[in-house]
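Shown here: the complex without one of its protein chains, the others still in place.
Right, chain A next:
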Amino acid sequence: MTLQAAPRGLRSWQLGAREAIPLLGGYIPVAISFGLIAVQAGFTGWEAVLISTLVYAGASQFLFVAMVAAGAPLWFVVVMTLLINARHVVYGPNIAPWLSSSRWWPWLMHGLTDQIFALSHVRLPQLPAPDRMGWFVGASLVAWFSWIGGTALGAVAGKELTQRWPLLAEVMPFALPALFLVLLAPKFASRLWAITLGATVVVALLFAFYGMKNAAIPIAAVAGALVYYGLSILSRDRVRRGGETKDG
């Protein structure tokens, strides 16, 4: 992808903030739903906002609230909410080569959600090293504040909002797949990657369609890795056999 570094006059954090705007389409409607569900489950609006501020992990927040409301043992609630985010452990190492040795980075990882990872994985390598932290701070703050703000809105007026603009809540989340597609598009130039990514997308889509949204991401990624390494071995074998035929 030929994305450019910060245009003249635009600071790195401003560029990050601007590039995170498509995430709002996916974040705000979900955050509004979370605020609404948390209040319905017996939490106050402030508690819902606090959960979004401190935990800041979509699926596990929904699970946390639902399990507490259902009266599950608290140790089990904690284990399950952490397990559901286990995929996050591969995000930090994947962007590590582009991060400086600043001691702020580990704390900034609070903002490393699925979507911020996807954006950073493509964008950080394209930015000059001194701009990377500013860009990450700008992007992750926009995403974090939209999540917190959306939760507050959902807690206060979620029911009214979803009744008045049901169509908006249905349309806005399409910003997420559109963003992911733009981030992946340059990879489709290689045949190996096109087949691998295509297989990963199909597996994830099928699992999500059958209601296994959280399992879908790690399972599809593993399936994609099998396709990638399978195809790599096949093409290496073909090249070797071609070489042997020539030699023979």
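The rule is short, and it goes like this: a contact is a pair of C-beta atoms (placed from the backbone, for glycine too) under 8 Å apart; a residue touches a chain by one contact, two chains touch by 3 or more; residues count from 1.
We adopt the following convention: contacts and distances are computed from a predicted model.
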Options "Glutathione S-transferase family protein", "Anti-sigma regulatory factor", "AzlD domain-containing protein" or "ABC transporter permease": UniProt name of the undisplayed chain: "AzlD domain-containing protein"
Among A:A66, A:A157 or A:M172, the residue in touch with the chain that has been omitted: A:M172
Missing-chain contacts mapped onto chain A: 1-3, 18-19, 21-22, 25-26, 43, 47, 50-51, 54-57, 60, 64, 68, 74-75, 77-78, 81-82, 85-97, 99, 101, 105-107, 109-110, 112, 114-115, 117-118, 121-122, 167, 169-185, 187, 193, 196-197, 200-205, 207-209, 213, 216-218, 220-221, 224-225, 228-229
